[in-house]
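What follows is one structure encoded as structure tokens, with my remarks underneath.
The other protein chains are all here in position, but one chain of the complex has been omitted.
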Amino acid sequence: MTVSVVSAAETRPPAASRFEALGPGGSPSPSGPGSGPIGSDPARFGLWVLLGSIAMLFIGFTSALVFRRAAADWVPMSAPPLVWINTAVLALSSVALETARRRLRGVRYEGVQTWISVTGLLGALFVAGQVQAWRQLVAQGVFLSSDPHSAFFYVLTGVHVVHVLAALVWFTTVFVRVRRRAYAPGGDGLALFATFWHFLGGLWAYLLFVLFVL
Amino acid sequence: MTHVAEAQAGHAHDAHDHAPQAFIWKYVFSKDHKVIGVQYYVTAMLMAVVAGLLAMLIRVQIAWPPATQEPQTQQVESLRLSPPPAPIRAATDATGSVLTKGYAKMDKGYQMKPEFYAMLFTMHGTIMVFFVLSTAPVSGFGNMLIPLQVGARDMAFPFLNGLSFWTFLPGCVVILLSFFVEAGAAAAGWTSYPPLSALKSAVPGSQMGQTLWIIAMVFFIASFTMGGLNFVTTILNLRTKGLSLFRMSTTMWAMFLVAILGLLAFPALIAGSLLLLFDRHFGTSFYLPAGIILSGKVMPNSGGSPLLWQHLFWFLGHPEVYILMLPALGFTSDIIAAFSRKAIFGYKAMIGAMIAISGLSFVVWGHHMFVSGMSPYLGMAFAVGTILIAVPSAVKVFNWLATLWQSRIQFHTAMLWALGVVSLFISGGLSGVWLGQSAVDIHLHDTMFVVAHFHLIMAGAALFGVFGATAYWFPKMFGRMMNETLGKWHFWFTFITYYGTFFPMHYVGISGQMRRVYNPYEYDFLKPVQDINVFITYCALILGVSQVIFFINFFWSAFKGRKAEGNPWNAAGLEWTTPSPPPHGNWPGEIPEVHRWPYDYSVPDAPQDFVLQTDPSPIGALKPGGGH
Partner (left out) sequence: MSKLQGLLFALATVVLVAVSTYYFVARDWLPELHSDRGAIDAAIWWSLLVTGIVFIATNLLLAYFTWRYSDTPGAKAAYWHDSPKLEISWTAVTAAILLVFLFNALNLWGSLVDPKTIPADAVTIEVTAQQFAWNFRYPGQDGQFGKTDVKLADPEMGNFLGTDTKDPATADDIVTPQGVLVVPEGRTVLLKIRSLDVIHSFFLPNFRVKQDAMPGLTIQTWFKPTKAGKYEIACAEHCGLGHYKMKGTMFVLAADAFQAAMASQEAFDAASGPLTQPTQ
């Protein structure tokens, strides 16, 4: 079986909007040698800029937490056990995504859809698990207003979940494209989505650290 | 042909192959940066009318407040006193909103109420800072100009661009709607300091109005973030062949820096606003300490700190004021070069100065908090950056002056506005040196001196920058010329009354007149300055009315103005190499290649007094040793 790396431009379906058309990596850049050192894919670059902005949001929250912790009424709470399970679920979803991505990069296209489905399911499971963790806390009488640590727990996990939900919305378009075989085998079409997804995983690890270790 | 040029040409052909678009996709939900830029610009203009009217009302109140009531205390020489004055409650009756009952019938006709006044200065600041002066120069002109000045067909993410406008517009709607709620729009100042903004009974605007303020800000910041993504990506990734970063116009540099500032700084306000929302509605204590008693009720909160809000707010707030000002600085250099037929002096120094200003803007936010009770050591640290930021600012002024020296100035309307920016930048910047000295700020903090400072340097520079950019790029955007006579009358009325309004505020500020005060003459020490305030108000009213000239000029010229050619100013920048207005895809054929910077004016061996950025001849900046 010959391996042919088909050019992205030939297998890309007509884009309904330019936004969609930026899915596959390596699309020819309209900019010339005068463009900057960032690399030629605007979508990739734009995503990193967005991640920087999201990072600043959580740095803002972190500084608020550090500031607030200095007050006398700070009573540390321990993480509900479910949170650790959710963490494992999120980590596994990243593993599943990487597996799908690796399959795509190789020539074996089968299995990509399976692994991408697993990613989505685990992602949804994470969100459900977080909501359940909140419900558990509420059942124990720990509310947003109970004490500052619980307040930050709800705020940080809540804002993180909002971003995961946004990622899941993006996921639906990725899933549809995988089903339609719109990504070229041998290419790294899942790279952009993977970057965002892994970022959210890493962000979650950071939030756990800030909430329970720091 | 290189594959790059192929792709460019390919798109150009695609451009002509589009089926004719329905009106709604072409002009309403457009993905074309030129349409989106105009949408932002016109929306900002309308918001400016609202915010300007609010300012007129503020000034009328300060000049002619209700007759000062006889003092109920402290009227005797000895310590003998009468009981404390009656508590002040909102005068709204049960059947009216703050808006409709903002004026009460008193002995001498109608007089404004304090709750209405608090709403006025809060909403004037909020709308002007965010919905007008962050929007028109950045989202308006940035969108219009970036693809044209970097040589791209459109922004990097056109769909996201359209989405950003349609996220901005709901923000405008929400903030305007907030006027109509019963207890009125937010009234805790545009800075929304808690506990005043966190406790619903602290001032009427802190009921629904403040919540709507937060929601509007979330829309606005989401929109600005989307725009920032587009700006940064387009400028870094989509520049045409030959356009290195140091061949970009100062306008492009300004847009680039502004986008970065916004992306890094706005998230802090989102974080802060979310925490404020929780304090207001969910019983948390991020900003609310223990021991608050309001209207006889003890609040259950504990452990929070109002200083936390101030840090988060001003972490955005300070870069925000540079977001307003930097585009004007970029426009000014472009316009001065074109109309003095002379290259901008010290291009690299000008860029370096803008980069230094942007960087320093992140470490000076505490100068808004010198007397807040934060650690005095922090005060020292912030004073350092604040004073030092005057260095790159001064460098810019000197370079503009050096540009004008031995130039050949054509006083088109745009040039007048650019010179106005320079003038305001000098005036407003120098008063910053006073305020940056933390001990001097002890006397001047929260006085009209501060109001003078930021209206001259930030609001003034931004406003004059927008007017200058309008006069300069109107022909490119609309294919018609604005009326020069109307433009000049508009400039002179505005320039003179702008200074007449804001410069005297330095004086009354030094006298101690506080900001945000419904009736300053309750204080004996301020009675002597009422005559100055009356003068200021007359200037402000004329300033407001003068803007009608601009609206007439703008809308009449857009439809009936003399048709413009591709390069009516004989300017050298890339945007002038395409027809006015540019077609869809910006250049009819291939996108030109750039060979030099955009400031080759009056080059000695050139056939004309300007050399286009796309001209490859080895003269001017391309002369061996030219270096641009």
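All chains are identified by letter, namely A and B, in their written order; residue positions are counted from 1 within each chain.
Rule of thumb we're sticking to: a contact is a pair of C-beta atoms (placed from the backbone, for glycine too) under 8 Å apart; a residue touches a chain by one contact, two chains touch by 3 or more.
Since the structure is predicted, the reported quantities are computational estimates derived from the model, not experimental observations.
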| item | value |
| --- | --- |
| Visible contact partners (per top-of-document touch definition) of the missing chain | B |
| Contact partner of the left-out chain, one of B:Leu169, B:Ile426 or B:Ala558 | B:Ile426 |
| Identified contact with the non-displayed chain, of B:Val38, B:Met123, B:Ala156 or B:Leu196 | B:Leu196 |
| Chain not shown: contacting residue from B:Leu388, B:Leu486 or B:Leu541 | B:Leu388 |
| Contact set of chain B toward the excluded chain (per top definition) | 73-74, 77-81, 83-85, 87-90, 114-115, 118, 188-189, 193-196, 199, 202-204, 288-296, 298, 304-307, 340-349, 371-373, 376, 379-380, 383-384, 387-388, 390-391, 394-395, 397-399, 401-411, 416, 419, 422-423, 426-427, 430-431, 433-434, 436-440, 442-443, 445-447, 488, 492, 495-496, 499, 503-504, 506-508, 510-512, 514-520, 522-525, 599, 601-604, 609, 620 |
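We take it that only the chains that are shown with their structure count from here on.
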| item | value |
| --- | --- |
| Parts of chain B lying in touch with chain A, wherever the complex brings them together | 2-5, 7-8, 11, 31, 152-153, 156-160, 225, 228-230, 232-234, 236-245, 247, 263-268, 270-272, 274-275, 278, 282-286, 290, 302-305, 307-308, 311-312, 315, 593-594 |
| Chain A residues touching chain B - in the complex, by the definition given at the top | 17-19, 22, 28-36, 38, 40-43, 45-46, 49-50, 52-54, 56-61, 63-64, 67-68, 71-74, 143-145, 148, 151, 155, 159 |
